[in-house]
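Complex shown without one protein chain; remaining protein chains in place.
So, chain A:
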Amino acid sequence: MIKSHPSEAILYQYAAGDLGASMTLVVGTHIDMCPVCQQTVGEIEEDLCRQHLDTVVETLTVPSSDHEGISKAHCDKMLEEIFSSEAKPPVKAEELICLEGRRFILPRTLAHNRSRIGDWTNMVGKLWRAPVNVGPKGHTNLIYMAPGTQVPEHTHKGQEATLVVDGVFNDEKDIYYNGDFILLDGERTHTPQTTDHDCLTLATLDAPLHFTSGISRLLNPFSSLFFRT
């Protein structure tokens, strides 16, 4: 069972289209994996629709004559353009991603962004990264940790959202499984690691990470490399 979900406020912003592109991708991928949030978002969309559309006009039988603001002539012109328009080609999805002999099936939203996922780069040890080209360059990445991998302790400045796409990892506070959505705010220090299983996560952040542990002196020069391109 997924135990860590986006807050209702975030789901509301997601459904209204008010989140940035990278956060929309992470939240949307969580929703693909989470029947509970699917249900909630469905209800929020109905609610938003009531606010924004349903309350405006009640009848369906008005002939296309004078509505406030749209003249009959304007309507006819728009209809003509619509009937003669071409359908946009649908966005292609591709579900599979491979790394180091492991294959992962991507959830629906991420699968529709497969072409935005760049090449894997080995960062340090058994830690891999592939950039996802959405939003500011380098802010959104797939991160793969092989079993027994530790991300050096680091502090976030700004906000980081992480979604477990497949596998399990833990930090000092908790253990996270498939579908868990973790939002870290501001000045928090943590050390993600894997033990027996590997883990594929999707992460997006506002600000680059700052490493704090002993190894940080080693890594800090790379930290720009690490989460940005």
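Here is the rule we use: a contact is a pair of C-beta atoms (placed from the backbone, for glycine too) under 8 Å apart; a residue touches a chain by one contact, two chains touch by 3 or more; residues count from 1.
Here, contacts and distances are computed from a predicted model.
Think of the chain that is not pictured: of "RNA polymerase subunit sigma", "Succinate dehydrogenase iron-sulfur subunit", "Carrier domain-containing protein" or "Dipeptide transport system permease protein", UniProt labels it "RNA polymerase subunit sigma".
Taking the complete complex into account, A:45 is the one of A:45, A:172 or A:185 that touches the chain left out. Contact between chain A and the unshown chain involves residues 15-17, 21, 24-25, 28, 35, 38-39, 42-43, 45-46, 48-49, 52-54, 56-60, 62-64, 67-70, 75, 78-79, 81-83, 85, 87-88, 90-105, 108-109, 111-116, 119-120, 133-135, 166.
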